[in-house]
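Moving on to chain A:
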Amino acid sequence: MIPKASAPLLEVEGLSVRFPTRTRVVEAVRNISFSVGREKVGIVGESGSGKTMTGRAVLGLIRPPGIVEARRMTFDGIDLRSLSEKQYRSIRGNRIAMVMQDPKFSLNPVMTVGRQIAEAYQVHTRASPSEAKRRTLEMLEAVRIRDPERVYGAYPHEVSGGMGQRIMIAMMLIPDPDLLIADEPTSALDVTVQMQVLAIVDDLVTSRGMGLMFVSHDLNLVASFCDRVVIMYAGQIVETCRASELHAAQHPYTRGLLASLPRVDQPKERLSTLTREESWKTEPGVDARVS
Partner candidate 1 sequence: MSLTGTISGGRRAWLSSRSGILKLGRLLISLAVTLLGLLLITFLIGRVMPIDPVLAVVGERATNEVYEATRKAMGLDDPLIVQFWNYVTEVLTGNFGTSLLTSRPVIQDIARVFPATLELATVATIIGVSIGIPAGVIAAVHQGRWPDHLVRLLGLFGYSMPVFWLGLVGLLVFYGKLDWVAGPGRLDVFFEDVVPQVTGVILIDSLLAGDTEVFANALSHIILPASVLGYYSLAYVSRMTRSFMLEQLAQEYVTTARVKGLSEARVIWRHVLGNVMVPLITVIALSYANLLEGSVLTEIVFAWPGIGFYITNALLAADMNAVLGGTVVVGIVFIGLNLLSDVLYRFVDPRAR
Partner candidate 2 sequence: MTDHAVPSSGRHGPLAWLTSDSPTSRLQAKCVQIYLGWLGLARNPLAMLGLGIVVVLILAAIFAPLLAPADPIAQDLTRRLLPPGTPGFLLGSDELGRDIFSRLLYGARVTLYIVALVVITAPVFGLLIGTVAGYAGGWVDVVLMRMTDVFLAFPRLILALAFVAALGPGIENAVLAIALTSWPPYARIARAETLTIRNSDFIAAIRLQGASPLRIVVGHVMPLCISSVIVRVTLDMAGIILTAAGLGFLGLGAQPPLPEWGAMISTGRQFILDQWWVATVPGLAIFTVSLGFNLLGDGLRDALDPRSAR
């Protein structure tokens, strides 16, 4: 087995993402600091917490008028802030990849699945089409798709949601990246299929020694799946801990989230609701880096 995270792959310090609009400036991410090693880190938050923007900022996908600032953003020693667009392109897909929520929308509808996956391989390796096809079929098998040849020639609308997400994973992992950002990868899937897809992600990430940044709104899911958990609220990190120590969380927001989950073994008369305090928005955030 791969040893636990030694040196962090991704180190972020003081990341902020702002969107100026006509009337005001929307601060999606406010001065957060965290790190991801070769481990599974879950980033949990509600909509508007800034969790998705964090992932996009790491990949350099935020375009003007959005503004991204960070005191430090390094990946494997490379300073991401100083990269030109061309240099960033050699990182995207190749070293850092991202799986998105709904394969119905995140796959190109007029291109066959096989072509899309092969393209992900060819853009970084300059392999021949036949070599790319071979690797694609291998990858489709690795995500446990039973009839890779048929799926290779299929269009995205011809496959089910679970299969589509597995195709997405295959496409993102085929260039063998070091870090995978998964942005709500199972939120659009049926519950039964969710577990299958997660198992595949777990398997691949662990066997390749990759780092995983798992973005979700589902605290339970993240807690059971990841090694570390980072809780975000209103653009800030309010808490961070090991997944196994989640029950001992300190911050009232986290405690509120935990308390509002129904539990079979602790039936209650009323489920508690989360009361949000304004002070959480103004308190300084927590540094979620692990050295």
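The rule is simple: a contact is a pair of C-beta atoms (placed from the backbone, for glycine too) under 8 Å apart; a residue touches a chain by one contact, two chains touch by 3 or more; residues count from 1.
A quick word on the picks: all candidates are chains of the complex that A comes from, given by their letters.
Given the structure is predicted, the values throughout are model-derived calculations rather than measurements.
Colleague: Considering only the touch criterion given at the top, point me to the candidate in 1 or 2 that touches chain A in this complex.
Modeller: Of all the numbered candidates, the touching one is 1.
Colleague: Can you name the residues of chain A that touch candidate 1 in the complex?
Modeller: Residues in contact with candidate 1: 59, 61, 85, 89-94, 97-98, 100, 102, 105-112, 115, 119-120, 123-124, 155, 157, 168, 171-172, 175.
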